[in-house]
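See structure below.
The complex is shown incomplete by one protein chain, all other protein chains being positioned as in the whole.
After this line comes chain A, so read on.
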């Protein structure tokens, strides 16, 4: 994305009488800003969470099965057992995120009660509502949601998402879809930024996005919230590729703990995201990492097995 999000002072309700307020959009989107330039890693237990923390992850995503296993094992994928999430929260001091099914607002209420730092309303789990996403504004916990294009991103922000991730195709180790989605969003924003208000109204209708958010995005030349890459990132080079394409940071799911040497690969991806333009550092950290996750070729995958298509 072209630029950076300017600091704002206008989001969310004004502070209350004695000058203190919680849960404003500013506070929710603020935590996402603190994670920029960092790597958020999928972990399935406390031990993996510690490896991620030691590797320099800026947050962990607690879930029962990484996407590669959800793919392999099939069945309905749901919110994780609170016991596991709590163990992870007690083990690490970095922010802990957890996933809820699309539209499953009760799973979100439970995650909020547990006190997780971010909720991912995620297509990696089996959707619980075929039409609606969760209304996210009323929650005190901030949300991150996936997108494949600008319309989807702005619909999620309009519902209250304080952070966006391009979807990619989770659990494949194939970065092609992450690139496709990021390039699609950037391309649409570039087009929008050349448009008059009248043209933006037509575009808003065409992509199913609220006009005001589209106009703000066009003016900024980027999404108005932090945007991470996700889905298929398996190597330091993949991570740096997404950063050079303009992402603010990177989610790595199956790519770390499905590889040969998880700790080493995790550290390498963290270094790659900081030094994403420094090819010498990238060459150094890419060296001798052991086996990457095996990977599934997205092009050969039947349409009905693509998780990125979930979400409306």
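Here, a contact is a pair of C-beta atoms (placed from the backbone, for glycine too) under 8 Å apart; a residue touches a chain by one contact, two chains touch by 3 or more; residues count from 1.
The rule is short, and it goes like this: contacts and distances are computed from a predicted model.
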{"item": "Undepicted complex member, UniProt protein name, chosen from \"Phosphatidylinositol N-acetylglucosaminyltransferase\", \"glutaminase\", \"Vacuolar ATPase assembly protein VMA22\" or \"NTF2 domain-containing protein\"", "value": "\"glutaminase\""}
{"item": "Residue of A:36, A:137, A:201 or A:310 touching the missing chain in the full complex", "value": "A:36"}
{"item": "Residue ranges of chain A at the interface with the undisplayed chain", "value": "4-10, 15, 17-24, 26-27, 30-31, 33-38, 50, 53-59, 89, 91-95, 112, 115-118, 140-142, 267, 270-271, 273-275, 278, 281"}
